[in-house]
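What you see is part of a larger complex, with each chain still in position.
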Amino acid sequence: MKIWVYDQPREVARETFADYLDPATTAVISIDMHRGHLEDSPDCPCPAPRARDVVAPIDAFHRQVRARGMPVVHVKSVLRPGGEDDLRGIPAAWRRTFAQHVGPIPNADAHALEGSRWTEWVTEVLPQDWRVENKRRLSAFYPTDLDFLLRNQGIRTVVFDGGFTDCCVLNSAFDANNHNYRVIVLRDLVRGTDDHLESAALSMVSLHLGLVMDSAELLVTWRG
Amino acid sequence: MKIWVYDQPREVARETFADYLDPATTAVISIDMHRGHLEDSPDCPCPAPRARDVVAPIDAFHRQVRARGMPVVHVKSVLRPGGEDDLRGIPAAWRRTFAQHVGPIPNADAHALEGSRWTEWVTEVLPQDWRVENKRRLSAFYPTDLDFLLRNQGIRTVVFDGGFTDCCVLNSAFDANNHNYRVIVLRDLVRGTDDHLESAALSMVSLHLGLVMDSAELLVTWRG
């Protein structure tokens, strides 16, 4: 089975990671594939344009996941419309720090506001999918009920796709690891700030947190 | 005030980050500076040799922090001696994944076992310091009482030093950010797996999580 270790392909015996590979106890977690990151518009409040490339491939992967009877969980940031979670409370750090890198973000104040178009999903979300819609900062796990949900469903392995490999995806992989889930990050279905940080984040995952794989390889591996 | 943004120095106005800079509500969090990472011996169970270089500088920085009346919190991994937290339960991912990168880690089974010499502090820990001694995986926050402690003491800013910039330090910075602490990571007082991942982790902090600073600069800034 091919995994990626520190940005290099590596053939490993499937048995070495057998506990990562049981479809019956696996869920796919798709992070922040919403209009507020992905819309191609100057007023996109928190642009992650590189992730647009993976919208169609993620949809295709999820279809295969559902066809196997496995759950897809969509997680996204939504903030209370009055600003209590952020601008009118303790503001999220990225508002000032990311702006040091990319310059002012014109419409950042509209980011993730409940009820706004910016919270609409861009990827396909079907009725049987599970949704977690109160991510408030970077992690899919805190302060949401994702862990409660996964645990209640007997999930032991989480497979991540979606947005900002070096931010929300990496953070969620850390959290999943700390909660003793087996972690897989899909190299072809995540996108980071840029190539450099994306690659570095995947290297960190591969060293400390779990497996970095291509989605096609994982599908083959699940077939057994 | 000089900060580092994506590995480059940047001069910013102190007022831009005034809420990060109040010594009265700041604690320094020192991560995993224990013998199990730092001892120069072939049976060191989880070697992080690069962090040996910062033992003396961290001690010197902590002395100045204490002299200002500010708290130093030492956090370290300790696992129940019977293995219930790890080897005899759901084993930590790094045992298999990090070994893909560095090869077999001969004495890894002894890592962090309660009561063993591997849990001894290498940096100076004084009676007035605070200690969190049940980190079980990578984060200083989960499943420990660090948040309970900081909150009870009215802490709003956390300053990180210590070990594995791209692992436990980065994970703890993510968690601190999600709990709405203001985050500062000290570039000269943390060490990562290697130069590349260390630099990338600091870049991620600087973009998404908070400030990357040199310790000397922070001391000057605190002086006001």
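Letters A and B name the chains as they come in the text, with residue numbers starting at 1 for each one.
Heads up, the rule we're going with is that a contact is a pair of C-beta atoms (placed from the backbone, for glycine too) under 8 Å apart; a residue touches a chain by one contact, two chains touch by 3 or more.
Computed from a predicted model, the values in this text were never measured in an experiment.
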Complete complex - number of sequence copies, 2 represented: 4
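Convention: only the chains that are shown with their structure count from here on.
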Distance between the centres, which are taken as Cα means, of chain B and chain A, whole angstrom: 25
Residue ranges of chain B in contact with chain A within the complex: 3, 5-6, 10, 12, 16-17, 89-90, 93-94, 96-98, 100-101, 136-139, 142-143, 164, 166-167, 170-171, 174-175, 177-180, 182-183, 193, 196-197, 200-201, 203-204, 206-211
